[in-house]
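Here the complex is missing a single protein chain, while all its other protein chains stay put.
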Amino acid sequence: MSDMNTAMIEKYRNSFLSEVEANVEEGEWVKMCMQCGVCAGSCPLGNAWEHTPQKIFMMIRAGKRDEVLTSDSMWMCTSCYNCIVRCPRELPITHIMHGLAHYAKRLGIAPKEQPTAKFAQLFWDNLMKKGRVNELKLGVDLYFKVGEGMKTAMKNKDIGLAMWKAKRLNPMEFFGGHSIKDVSGLHKIIAKAQELEEARIAKHGG
Amino acid sequence: MAKREYSFYPGCSSQKGASSSNYLVSVQTMCEELDIQLNEIPDWNCCAASIGYAGGGELPRLALSARNIALSEEHNPGQDIVATCAACWLATRETQERLQHDEGLLAEANTALAEAGLKLRADAPIKHMAEVLIQDIGYEEIGSKVKKPLEGIKIAGYVGCQTNRPFGIAGESYENPKYLDKLVETLGADSIPTYEKKVQCCGGALAFSEPEKSQEMIKGIIEAAYDHGADMIVTPCPVCQMNVEVYQDQINATHGTKFKMPVVYYSTLMSVAYGRSAADAALNGQVIPAKKLEEIAAK
Amino acid sequence: MADDKKFAGFICTGCGIGDRLDAGQLEAVAKREGKMATCQQHEMLCSKDGVQLIRNAIDTDGATHIMIAACSRRAKVEAFNFTDVAMSRANLREGVIWARPNTDENQETTQDMADDYIRMACAEVKFMTKPHASGEQALNKTILVVGGGVTGMTAALETAAAGFSVHLVEKTGALGGWAAKWHKRIPTRAAADGVLNGTNVDLPMPMDNDVDAMIAAVQGSDKITVHLNSTITKTSGAPGRFSADITTESGSTATENFGAIIQASGWKAFDASGLTYLGSANADVVTNVELEALAKAAGDGPIKRPSDGKEVKSVVFVQNAGQNSKEEGHLPYHSGIGDLVAIKQAMYFKAQNGKDCDTTILFDNLRTPGAAGEDFYRSGQQQMVIFSKGKVNEVTSAGNGASVSFKDQILDEDVKLDADLVVLDLGMVPNSGPNPYAVTDELEKLPFQERDKHKAEVEAKIASVTIESILNLDYRQGTDLPHLVNGFTDSHFICFPYETRRSGIYAAGPVRRPMDIKQAQDDATGAAMKAIQAAVNAGQGSAAHPRVGDLSFPSFRKEGCTQCKRCTVECPFGAINEDEQRYPQFNESRCRRCGTCMGACPVRVISFENYSIDTVGQQIKNVDMPDEFSEKPRILVLACENDAYPALDQAAMSGQEISPWARIIPVRCLGSVSLSWVTDAMNSGYDGIVMMGCQRGADYQCHFVRGSTMAAERMMKVGDTLQTLNLEPERVIVHEVAITDIERAPRLIKEMEEVVEKVGMSPFKF
Partner (left out) sequence: MTEVVATNETILVVGGGISGMTAALEAAETGKKVVLVEKLPYLGGRVSQLYKYFPKLCHPTCGLEINQRRAKMNPNLTILTMAEVTNIEGEAGAYTATVKLSPRHVNDNCTACGECAKVVETEFDDEYNYGMSKRKGAYLPHVMAHPMQYVIDPRIVGTDEGQKAKDACKYNAVDLDMQETEIKFPAGAVIWATGWQPYDAAKIQPYGYDRYDNVITNVEFERMADPKGPTGGKIVRPSDGKEAKNVAFIQCAGSRDRNHLYHCSRICCMASLKQTHYVVDAYEDAKVTIYYIDIRAIDRFEDFYATVQAMDNVTFTKSKVANIKADKDGNPVCYGVDTEGYHRYENAHDLVVLATGMEPSVAKGDFPVDIVINREGFIEADAANGGVFAAGSASDALDVNRAVQHATGAALKAIQVVNRVAGAEA
C-alpha cells in the first residue's frame, strides 16, 4: 500500500477517480456529481467542513489524492443523511464520506489526531470484543484516549451520576458486561469479511 | 384482534443498565397494551451504528447486520424484523437493501456468515417501531386504547435524522414529517406542527468526540422547543433522546441558558396515556423528570 | 360594378345596445345620412335568424354592401362571415356602450358616439368592393431547395413525401454537407422509459452517422431533381411563379419555375486563426471540426495526435473558444451545441483510445438542455469524462501536445494542465447572402437626426465587404434574405418563426440559428410545410401571414403616379419592383397587404379593394363635427388592428372608460396611415389625433416589421403641416401601444383630451 501513497497522481487524470471507484465504498458515484453544492449547504455541521462533499468530489476528479485522503473533512460527517435525500444525482454521500475516511485510515494517512477518527476506531474495537457495545468502557476509553483524560472524565461525571441514578448506566458493566454467546463465530465472520475485502481492493491495485 | 408478532432487534443501548434501557421498558409496556409480541433475535450483535467505519470496512460492517438478519431468519422465520433504535434499524435495513441489490456482496456476505454456520436470504421487511405503529396498527387503534388523554401538555415532535432519512416513514416528507405530531394529537396532547427543528441533526455521532460541535446543535433544538412553548420533547430515537436530554446542564454552563426540557420517547407517552404506572412508563429513567407525565400517571 | 351597388344596414339591439341607445335614431342616421337603402333592427343579430335576416338581404334582395352595427369586429366573426359581399361593422358594444358609463348626463355624448360610428361604417362600406383574387398565380407544385446538406436534403425529402416536386441545388460536387464529415452524431433521444438512475445504466451514446442513407434516399426519389456544382444566378417572380436560373460551374444555365423556395445554405466554421492565445497555431491544438476528421480517419481505432502520430492519452476540450465575446476577431454569440459536441467527442476517445484516456471538458455553463441533452451529460459522466467549470487563459506549446492554463472556478485555483491534444469549441457562422438592409440597420442604431450625416461612411463600410449572394433575387430591395443579427436570417417573431420578410422564401437550418442535426431536420420539416403552404395560397391568390386568406391586393392609378418610388422603397417585404417604364409592380403574392405602400404614396394613387384612402378618409369626413363652442371636441384615433384596437376592446370589456370625444378607426398597420388622413382630419376640425402603433426598433412588435417605423418617420414631418395650418404640434401624437395596454390605451386618449383643453378647440370647424 505504501507505494500507492506516494504514487504520482497527475492533475485531472482518471487515476485517482478510478482508484476511488474501485476501493472506496460507493466510490463509483463520485463521477456523477454535477457540482450543484446542495450537499454542502445541507450539512448540519456547516463551517466545520474545510472541504465540502461536492468540493471533495471535484478534488477527486482533479486528482488531488493526498489533499483528499489526509483531509479531516470526511470525519465531520454525522450520518444525518440530509445530503443523500437532497442530492439531485442520488449520490450516497454519507457512505462515500465514510468510505473515504475508512480508506484513508486503511492507508494509514488519515489525520492522526482527529477525535472522531479515534472514537470511530474505539467504537469498532469495543463492539468487536464482545459483539455488543459497552457504553461505560467506551466512555472511559474516550476520556483517556480522545479527551483530556481525567479532566474530561470529571467534566462528564455529573452526567454519569445522573445516568446511574436513572438506571441507564451500570458501574458493574466495567467488569464483564453484556456479551453475545457466539463471540468467536462473530470474529470468524468479520475476519472472513475483512479478508474478502482486502482481496477485492488488492485486485484493484490496493 | 390477533396478537401481532415481530422479530425484535433491541440494540445495545436498550440493554439493561444501558443508556436507553428506559426506552425498552416503555416499549414493552406499550406493546402489551397494543397486543404486540416481540420475539428477541437470539444472540443479536451490535450493528456498528454509523460510526464503526474507521475500524470496519464496508463488508465487515455489512456482515454485522447480516448476522442479525440471518439469525432472525433462522429463529423467527417469516417475521418482520423490528428495531426501536434508529441506528439499528437504519444499519439493518441498509444492509438488507445493499445485499438485495448487489449479488456479489450478498455472496461475499454469505461466505463470511458460513464461517459461523449461518446463511442469509435478506428478504424479510425491516421496520422501525414507528412504522409498526403507524402502518401496521394505525392512529385509530392507537387512539382507541387511550385511557388518560395527555390533556394540556404541549409536546414538540423531534424526529431527528436516522428515523427520517434516508428511508423515513412511508408517505412522510424528509423535511417536514408529521407523524409524531399526529401521534401526540392522538394521545390527547397538543402538537407543534411548525416546530422547525423536527429533523435537525443532534450531532449524535460527535457527542463523545467533538461535544462542542454537537452541543451547539442540541442548543438550537431545545431553544426552538422553548420558543414554541413546549413542555417536553418527544422522539423515536435513543441517540437523540440521550443527546438532547443529558447535556442540558453542560450547555447551560457553557451558554448561560436555563434549559430543563424533558425529552421522552413516544412509547413513554403512550404508556402513560394508556393508564400505566410511572414505573411501567419508565419515567424514573428520565434524567430530566417529565413532571406533567408523572402527574397524569399518578392520577 | 359601382352602378348596381345595393346597400343594406343592420342594427343589433342586443347586449344592452337597445337599452342604452336610441335605435330608432341610429336607423334614421343609417338611412338618411349613411344612405343605406334598407336598415333593419334585430334584438340578437348574431343569432341564427339574425344571420338569416342578413343572408336573405343578400340572396333575395341582392344586397352587395352591408353595414352591421353591433359588437366589435373582433366578436362573432364566425356569425358575420359574409364573404360574398362588401361589409363594414360599427362597434356599438365594446366601442360605445361598454366604454361609457350608463348615466343620464352621459346619455347624449354616448348617443353621439354611436351615431358617428354608424356614419363611419356606412361611409366605409360605400367605398369598399368585395375583393377578388387577381388570378395572377396558378398552383405550382415544385419547390426549390438551395443547399444539399442535412437541412436541404431533409426539406427535399419531406416536401417530396407530401407529393410536391423538388429541385435541390448544391454548390459543391456532393450532397451531405458538414454532417457527411462527422464521425458520429449527437444522440437524438433521451434515456428510454424505465431506465433507472445509476452509475452504469443505459444512457444515450453517440449515434452512427446516417447521412449516406439520406443521400441515397434523395437520389432515389423520383420527385427530387438534384443539381450538383450549381448555384442560383437569378431569382425573380413571386410565390406561385418564382423563376430561378440554376447555373453549373461549367456555366450552363437551366431556368425552372417554382411555387416557393427553401434556403438551407447552412454554416461555416468560425475562423480560429485569430485565437493564437489558445494555441491555434499548435499542431496538437485542433478545432472540434478538425477532430471529426481525425476520429473518422482513425475508424474505430485510437485517435492519434497530429504532431507525431502518438496515440492520444489525454485530451482537453476548451469550450466557447472565442465565443460570447465582443472582442475583435471573436464571435459575439454562443453556438449553443458546443458542449454536446464536446461530450460526443470525448466519448470517441473513451471508445477508441481506451477508458483510461483522460478527457477533460472545461466549460463555463454546461449547455445540455432538454431531456436528451441532460441525459447525454449523465452519459458522459458515466464514461468518466471529467467536467470542470474552468476559465481558460491560454494554451501554450509543450513540445508535442499542449498545456492549458485555466482557473478551476470550483476549486478556486489556477491550473496548468498538460495534454496530448487540445480541442477548441468553435462557433457556427451562418452562410447567408448580403443583408439588403445592412445600411438601414446600421443607421437606425443612430439617433434619427444623425443618420443623414453618417449615411455615406456607413454605405462605404458595408460596400467594402463583399458577400456572395445565395439567391440573386432581382428584387428592388436586394438580392437575399434580410438578416436578423450576426448574419443569421432568422425571423424575429417568437410566435411565427418562419415569417421572413421575403414572402414564399423560407430559411431553414443553421443559417437561421446555430443548431445540431436533429434541430436542423425539425426546422427543415417546418420550412417545407411553409413552402408548400405558400405555393398553395399563392395559387389561390390569397395572402400569406398575418392576413391569411385576404384576397385584396394593392393597385394604383397609373395616370396619377409620379414614380417617386416611395412605395418600392418602403414596402417592408420588398414586394414591389419597378417595371420597364419605372412604374411600381406590386407582385401580389409577395405582398402581405399591410398597406404601407398606400401610406407611403404622397399622391394617394395606391389602394386596396376593401381598404383605401377613401374607406378611411370618408370615415374621418363623415363624423359629425360640432362647432367650436359646443365643448364637444373630436379626437381621431387611428389604431393598429392587431394590438391597439384589441387593447381598447379589452379595456371596454374590463370596465375602463374611453373618452366620449374619441372616434376610433382600426387600421391594418400604422404604416398604412396616409398623411392625407391627418391633414384632412385637421382641416375638417378634429381637435386632436392619436395614432397607436406597435413597438418599433430592435425588438419591434409590428407584424409588418417596418410599418410602425415608417409611420413614425412620416409623422415626424407632420409638424410642418400643422405649422402651415398654424395649429399646435401637440395636437397630433404617435404612441407605441401593446395589446396588454388595456389600462394605458384609454389613458393616452384622455391625455389628448387634456391637451385639447389646454390648447383649445380647433378653429377649423365649419
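A few remarks follow.
Per-chain residue numbering starts at 1, and chain names A, B and C are given in the order in which the chains are listed.
Convention: contacts are C-beta pairs under 8 Å (C-beta built on N, C-alpha and C of every residue); 3 or more make two chains touch, one makes a residue touch a chain.
Keep in mind the model is a prediction, meaning the values are calculated, not measured.
Shown chains touched by the hidden one, complex as a whole: A, B, C. Within the full complex, the residue among C:C46, C:V678 or C:M691 touching the omitted chain is C:C46. The missing chain, though absent from the display, is touched by one residue of B:N39, B:N176 or B:N284; that residue is B:N176. Checked against the full complex, the candidates A:V20, A:M34, A:V146 or A:L169 give a single residue touching the omitted chain, namely A:M34. For the options C:R89, C:R241 or C:H334, the residue in contact with the chain missing from this view is C:H334. Residue in contact with the omitted chain (choice from C:D4, C:D193 or C:E559): C:D193. Summary of contacts with the chain left out: across A:N23, A:Q54 or A:S71, the touching residue is A:Q54. For chain C, the residues in touch with the chain missing from this view are 14-16, 44, 46-47, 71, 74-78, 81, 141, 158, 161-164, 188-195, 197, 324, 332-337, 365-375, 389, 409-410, 412, 484-485, 488, 490, 492-498, 513-514, 519, 522-526, 528-530, 532-533, 536-537, 546, 548-549, 642-643, 646, 650, 653-654, 695, 699, 701, 703, 738-740, 742-743. Counting over the whole complex, chain B has residues 173-176, 196 touching the chain that is not drawn.
Although one chain is not displayed, its contacts with chain A can still be listed: residues 34-38, 40-42, 46-47, 51-52, 54-55, 85-86, 88-90.
Following the convention adopted for this analysis, only the chains that are shown with their structure count from here on.
Set against one another, A-B and A-C show the most C-beta pairs in contact at A-B.
Between the Cα centres of chain A and chain C there is a gap of 63 Å. For the pair chain A and chain B, the distance between mean C-alpha positions equals 23 Å.
Contacts with at least two other chains are made by no residue of chain B.
Chain B meets chain A in the complex at residues 12-13, 15-22, 43-46, 48-60, 62-64, 67, 108-109, 111-118, 161-162, 165-166, 174, 200-201, 203-206, 208-210, 213-214, 217, 242, 246-247, 249-250, 284-287. Listed in rising order, the residues of chain C touching chain A in the complex are 197, 199-200, 314, 316, 355-356, 358, 360, 377-378, 381-382, 384, 386-389, 408, 410-411, 415, 417. Against chain B, the residues of chain A that register as touching in their complex are 25, 44-45, 48, 77-82, 84-86, 94, 98-99, 101-102, 105-106, 110, 115-121, 123-125, 127-128, 131-133, 135, 138-139, 142, 146, 155, 158-159, 162-163, 165-170, 172-173, 178, 180-182, 185-186, 188-194, 196-197.
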